[in-house]
Structure formats: C-alpha cells, structure tokens
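All protein chains but one are shown at their positions in the complex.
Coming up: chain A.
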Amino acid sequence: MSTKSMYPRVAQLNVFGDHGQLRRIIAEDPAWSLALVPPLTKLCLQNIVKNFEEKQTLVELLPAHRDDVLGRLSTSLPLHVTANLIDDPGYWRRCCVQRWDLCDVSQYGHSWKHMFFERHLENLVELFVPDTTPPQTILELVPLCRDHVRRLDIAQLLPPIKEPWMPGRGRQGEGWQQEQGDGEDASDTASDAGPSMDHFDFGLLLHRLSCLEELRLVYGVRDCGINFEWNLFAFTLRDCESLAIALKSCQTLKILRLHQSKVEDERCRMLARHLLDHPTLRELDLSHNLIGDRGARAVGKLLTRSRLEVLRLCDNEIGGPGALAIAHALSRGAPIRDLDLRLNRLGDEGGRALGHALRTNGTLRRLHLGANELGEPSATALAQALVQNDTLTSINLSANRLGAGGGQALEEGMSRNTSVMECDVRLSEVGEESEASISRVARNNRDRTRLPDGV
C-alpha cells in the first residue's frame, strides 16, 4: 500500500491527542525495507545498465561487475551495440530463449551467439519480399554477423508482390498471374513485361559472409495454406543464375542443399557450370527436384572437376543416360565417397553402368540405389562389382525388382566380398534365403572389421 506516501502519518496528525497512548501506525508498504541504502557501486551498475544504449561501459569494469551488468542487460538492445561488444554466452542465450521456443544450441556448435545471428539472419531472409523490403535491412546486419554465421537454413523465399504480403493472408493483385506459361520464357522476358518473379538475390549476401560453410535453400513458400498457387514455387532462371554466381563467389562453402525448388536440367546445368572447380564444396544435395539426364550429365562433369565427397540426388528424374554420366565420373576416379540416387529411374542401363564403374572405383563408400527400377541385369553387374571392389561398405538396393536370379547373383557376389557391411535388399523380390544369406555375410563383414579394432 502506498498510503504512507499519499497521506501523512496518523500519529503525526494526532498531535493534540493523548501523548501517553500515542501509537505509530506503519502502513503496509511492500517497498519498505530496513536494509541499508544500496551501495554506490550497485547504483552505478544500475545506471550503466539503464544507459547502455547510449554509452557502453563494459570492458573497463571489474569481472564481477561485468557479469552483473551482462546479466541485467535488456535483450532488446540494438544489435549494432551488442553484436561486436558482447561475447558472453549468457546474454545471447537470454536473447535466443526469449525469441524462440525451441533452442538446441548443440546444432550451432554450442554457441548461443552463432545461434542467434544465424537464426536472425534466416528470419530476415525468409521474410524478405523482393522489391518491397529494402535490402538494407539485411545488408546492415552483414558486418555485424559475418563472423558468426556458419550455416544458413532458409526454409522459404517469398516471391515479389505489389502489395505487402503476409503468409496466410489472401493474395492480392494480379502480380502473379503473369507467369502462367513457360518459366524460361517468363524469366527471359521478365525485364520488359510486368513484375519479375525473382526471389532474394543471394549475390548481395553470400560473398560477404566470410564464415559461411553450409547453405540450405528452398525456393518456395512455407505455410501458404489455401492460398496455394503454382507460381509461389517458381525458381526462375535469373534466380538460378544469381544463386550460381553467388555460390561461386562464396569461397568457404562446404555444404549446399537445394531442396524442392523445381531444379530441372537447365538450372542444374547452370549451377554445375558455376560450381566447377569450387575450392571447398564437399557436399551437394539436390534432392526432391526435377533433374533429368542432362542435369545428371552436368553433375557427372562436376564430380570429376571438384572435390565433392557427398552427392545426393534422391527423388529426381535421372534415367539411364544420366546414370551413365555419373558412372563415367566414378570410373574416372572422382573423389566421391557417398552417392545417393534414391527414387530415380536409372533402370538396368544405369545399374549396369554403375556396376561396371564400381569395379574400378576405389573411393565410393556408400551407394544408395533404392527405388530405381533396377532388374536382374543390374543385380548381376553389381554382384560382379562386389567381387572386385573392396572399398564399398554400404549398398542399398531396396524397393527394386531384382528378382530371384538377381538375388542369387548378389548372394554369390557377397559371399566373395569382405568389405560391405550393409546390403539392403528389402522389398526387391530377391527371395528370403538370398536376403538372409546376404545379411549374414554383411554381418560377418561388419564383425570382421570391428574385431581387429577391438583387439
């Protein structure tokens, strides 16, 4: 109760009353404290915290005081004040926890600051609307966060619109009705006809991030709800070009993932062309796109002219010719260790080619050919490869139609192999006996490789 401050004490009022029975009445005041006046240091520290935005006094303080200040700084301070000044994980942890519900710091190298900047930048890019949002909002952040951003995981990219657009709200205007036709035509003529459908230009960003190692992109809109339109998910040729140039300019990138973005042959070729001879790229993931044989051919070329170790092309439309190109790259000694071609349509042509290539290849460790319409000829070719190859440790042939003959061939091949520790032939009609014996051999191999380590 603040009655004490509002009214004079009753006892003081009662001056003319009976002095023998005078009683002091102390009103309920939660702030009433018998403690001493706070020390000057504390007051100073409070003041420092209060005025931190104007004047940053941190480094000069004693360590204990510094911790105290850091523990009490507001998380809403502007980033240009805090970014370069504060390294204290506790502060950044508070920033993160306040802003996001889920914070798994182990995914960010156990650095709360990295986590904050990476996610902050991701949010900015994901909500960037071309031609509407000023690029300064992102560019201003770059010098502050360039040392802290190792990875960018961008789950959506918004297309440009006339009116401000919010995900989940109704689409207005006819800005998107222009590009009903062929994507190439639209993007080629976009300069003179109507608004372009190009997304955020990574050329602005990537070459400035000096620590960026991993990049994941989706050219599409998340949570579009019932406002779905095909052209929300358009990856224009110009997007592709700018992205490719940006990737080329980013000399630290190790991992690139581009999912669900309708990357077809033309775009894939463009990307591959620009990624040739990239100094650091180790992993390329183009899963869930529309890459066909021509794109696969370009990727095959990229395999020979880069240091790619991991290549994932699952869920694309690569057929026999594309597989031939990749197999060619394998046979020419590309340094690839992990190849994932799940859910394509290599067919027996591709399977045979890969089998032939594996005979001579000495780098590939893991190969995934699940759901690829492989038949018995592929199985026999791969069985032969298993006999000769001793680097492959894992091969996945599930969900194919190898048939009983193929199963027997594989059984035979495996029986003469010592390196393969996993051979997955589930749902490939090989027969239970063959499957059992194959897995038995794989387990033996696994035990054998393990035992010398253990002893």
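Operating definition for what follows: contacts are C-beta pairs under 8 Å (C-beta built on N, C-alpha and C of every residue); 3 or more make two chains touch, one makes a residue touch a chain; residues count from 1.
One rule holds for everything that comes next: contacts and distances are computed from a predicted model.
When the listed names "Dynein regulatory complex protein 1", "Ran-binding protein M-like", "DNA replication complex GINS protein PSF2" or "Uu.00g036890.m01.CDS01" are checked against UniProt, the chain not shown comes out as "Dynein regulatory complex protein 1".
Only one residue in the set A:R94, A:R238, A:R269 or A:H288 touches the chain that does not appear here, and it is A:H288. When the omitted chain is restored, the residue from A:T75, A:Q260 or A:S331 that touches it is A:Q260.
Residues 153, 155, 216, 257, 259-260, 287-288, 315, 342-343, 345, 370-373, 398-399, 424, 426-427, 443, 446-447, 450-451, 453-454 are the ones on chain A that touch the missing chain.
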